[in-house]
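Moving on to chain A:
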Amino acid sequence: MIENILSLLIWIPIISGLFLLFYNKKIYIINAYNIFINFIVFLLSVYLLLGFNQSKSNFQFIENIEWIPSLNIYYFLGVDAISVLLILLNTIIFLIVSLYNSTITVKKRNQYYASFLIANGITIGVFSALDAILFYIFFEALLIPMFLIIGIWGGSNRIYASLKFFIYTFLGSILLLVSFLYINSSISSFNVISFYNTNFSLLEQEWLFIAMAIAFAIKIPMFPFHTWLPDAHVEAPTSGSVVLAAILLKVGAYGLIRYVIPVVPMGAQSLDIFFIILSLIAIVYVGLVAITQNDMKKLIAYSSISHMGFVTLGFFIIFQLFDNTSNNNDLVISFSGSMYQIISHGFVSAALFICVGSIYDRYKTKKISDLGGILNQMPIYSWFFVFFALANCGLPGTSSFVGELLIIMSSFKANYIYAFLASTTLIVSAVYSLWLVKRVVYGEIKVNLEECVDANFIEKILLFTMAIIVLILGFYPDYIISFMNVTLENMTNNLLLKI
Partner candidate 1 sequence: MESLILYIPLLLLISSLITGFSSKFLNNFSSGIVSTFLVFISLILSLIILFDIYSSDESIYYNNFYDWISISGLNIGMGYLIDKFSSIMLVVVLSISTVVHLYSIGYMKDEKDFKRFFSYIALFTFSMILLVISNNLVQLFIGWEGVGLVSYLLIGFFYKKQSAIKANLKAFLVNRIGDMFFILGIVMVYAAFESFDYKTIFLNLDKTNITNLETYFGLSYIDFSCLFLFIGAMAKSAQIPLHVWLPDSMEGPTPISALIHAATMVTAGIFMIGRLSPLYVLTEFTTDFILLIGASTALFIGVIAIFENDIKKVIAYSTISQLGYMVAALGINAYTVSFFHLYTHAFFKALLFLCAGSIIMSLHHNQDIRKMGGLKSKLPITYISFMIGTLCIIGFPLTSGFFSKDLLLEVMLYEKSTISLVAYIMLLLAALVTTIYSLRLLFIVFYKKYSGEGFENIKEQSMIITIPLIILSVLSIFSGYLIKVFIDLPIFMFGVKDIHYEGIVTFIEHGILSPATLALVLGFYVSKKIYKDDIKFNILENNFFKRISVIIKSKYKFDEFFISTSNIMKNTSLLMSKKFDLGLIDGLIVNGVPKTINSFAIFLRNKSSGYLYHYAFSIVISLVIILGIILVRVI
Partner candidate 2 sequence: MITMSHYLTFSALLFCISIAGIFINRKNILLLLMSIELMLLSVNTNFIVFSHYSNDITGQVFVFFILAVAAAESAIGLAIIVSLFRKRNSIEINLINKLKG
């Protein structure tokens, strides 16, 4: 039993990343170091998973140290099932990214890796912080490495994209800070557990809900706040996009389920309809928008938005669900669906971005109209691409199906119109994914490269692993779902006590 494993998880990557800033000699040493650190972190997170007692609903691996007692801010870490899973997702993705990075050519390699390592640590911090201000600090700090990654190693229009990303998200999060301060001013504590025991008036709750929900809605991103994401994805380097899609969006969803819905349930209940509508718009409308994109990364970015729409739908229907069938299990199922969607989308979108990135490295274009018939030149990549595209449109047997099924189930119980609109994604997502495949992968070869190397060993391993993960998640969801179950049940019960 390692004491304060969470601190290790947070600080090992950050500190080793800082060390990496001072060494830029031999590439293979840098690669080895980077992969090694990420692997260590991965092992630690696996240890966390195994050490976690899923039959208990309370926070575990708690570390509670006085940090700034004069402002009653504590260095308070702890995880429940949700955080454990997200941390695991995070470490896996970063391990994959570190492996992928070792195959590409990049300037200022050590700084590049360092940014990713630091981002890794900070994200774990976000997922494990139980003190609101600590969470906020990690949440903000996460912007800086991503900002640099997009801005320094990004594409031609990178400055615009990175600024948009940074300022937009900062705008949201600073509202978050104000809300935290407001809560603190009434209960004089930033401890999230005491956040759960507040009793604000309905009006206060509504305002707090708006402020905080917008902060996270920008991060997720939900429908009207989503326009930063396509730009950021298009300009970001491949690994950046992977982290962005697989981790950063999840931070927003995590914030909703940890800091918004349980803290101000009445506010959420009275305003949930707006967010349900926004989620449905995200699912249908953004999906339609995705169809017509001519840039592969943009297309996948929009599809991510539409998939995250499912997540938020699953979060916000619970109140109506409870009104219709006063049965906690339905709420738990809805939450489980959203969480599962989060995890599955993490892997699928990451894999898709890796595929697209490798296509871009070889053909030097992301434009769909310029590509075609790559199956003739790089079969292995293409078949993985087809696979993940199918996974992206929620094919049963892949992980995406599970979340969508559970959420459609729950939303039908909430209101059949929601279910109908949500289920249109079966068509829309199929259209954009498979039309993309048809135009890019199949057909006669368009651009003929002299020597076009197919996936090398590492890339094969990566994609294969992710495919396996996606399939396992698709054919055996029970492990994760029952892993989360107790936590979610407990959360729902606390929620229902307050509404």
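Keep in mind how these were chosen: all candidates are chains of the complex that A comes from, given by their letters.
Operating definition for what follows: contacts are C-beta pairs under 8 Å (C-beta built on N, C-alpha and C of every residue); 3 or more make two chains touch, one makes a residue touch a chain; residues count from 1.
Note that the structure is predicted; figures quoted are calculated from it, not measured.
The contact partner of chain A in this complex, picked from the candidates 1 or 2, is 1.
Within the complex formed with candidate 1, the chain A residues making contact are 164, 167-168, 224, 227-228, 285, 288-289, 291-293, 327, 329-330, 332-333, 336, 373, 375-376, 390, 395-397, 401-402, 405-406, 408-409, 412-413, 416, 419-420, 423-424, 426-427, 430-431, 434-435, 438, 441-444, 475-478, 481-482, 485, 489.
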